[in-house]
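Take a look at the following structure, please.
Excluded from the complex is one protein chain; the other protein chains are retained at their positions.
For chain A:
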Amino acid sequence: MLRSTGERGKIDTVKASEHHHGGNRGSAWSSLWLLTKRDLKVRYSTSVLGYLWSVLDPLLMSVIYWFVFTQVFDRSVGEQPYIVFLLAALLPWMWINGSLTDATRAFLRDVRLVRSVALPRWIWVGRIVASKGIEFLLSIPVLVLFAVFSGARVSWELVLFPLGIVLLATLTLGLSLIIAPLVVYFRDLERAVKLILRVLFYASPIIYGAADLPEFAQPLAWLNPLSGIFGLFRAGFFPSQLDWGLVAAAAAISLLALALGQWVFRRSIGGVLKEI
């Protein structure tokens, strides 16, 4: 036995004086933070380039689209400088895209952890949105860098950037809460989500602006909350991309998604825990 009873007694007194026994489950937020850090740590510890990967992907995409739409074709959509226009929507797109993709494996990837630790259950989904969100925040310097070097003009609407973050986080969490439990029941959904995301990429104002959609497709912009949200992210550099009507629609849909997500999650979690 390595431990003497004397040591043991000492440790116990320390604890008693902290009132830290009984229901000493750390707060949900500290668990969320721990798991988020774990996700990032795992990702960065297993690759040499680590953090660079979360930047390289959107960067490469941007360069491709920039080349195709400004060098090959004559660009008739979006604004100048186009690379900033692209990145301002592509980086947040990576966030929601990555979160929803990972949400399909929220319970399956860490089955044994979910089966052995009793945490507030939404954390299994929340940590995905959070870790992808942190990667998004870490990729913002890329946007700043391009904005500086391409001479993009900044206007007061840049203060709306955080509002974009809040709305996107709400929407992403809501949708993830719907997807994560359903995938456990219908494994097909995992592939369906990937397909839908690919469609959504082109259906959202990323390589173009919401106003560039032709008349007949305008309802699409209103139904797609990403139109209003990406408008908020772009407004700081391109004030004309801001459409308060779309923002209001996006806010309403995001809140609705979160409410629905909570409901679906609460109703289905009991079954999910049995299935995994």
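Convention: a contact is a pair of C-beta atoms (placed from the backbone, for glycine too) under 8 Å apart; a residue touches a chain by one contact, two chains touch by 3 or more; residues count from 1.
Everything below uses one rule, namely that contacts and distances are computed from a predicted model.
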(request) Assuming one chain is omitted from the figure, identify its UniProt name from "ABC transporter ATP-binding protein", "ABC-type nitrate/sulfonate/bicarbonate transport system ATPase subunit", "NADH-quinone oxidoreductase subunit K" or "Phosphoribosylformylglycinamidine synthase subunit PurS". (result) "ABC transporter ATP-binding protein"
(request) Determine which one of A:117, A:148 or A:166 touches the chain that has been left out. (result) A:117
(request) From the listed residues A:130, A:182 or A:207, report the one that touches the chain absent from this view. (result) A:182
(message) Could you pull out which residues of chain A are in touch with the chain that's been left out?
(response) 1-3, 7-8, 11-12, 14-15, 20-26, 30-31, 34-35, 38, 41-42, 45-46, 112-119, 181-182, 185-186, 267-271, 273-274
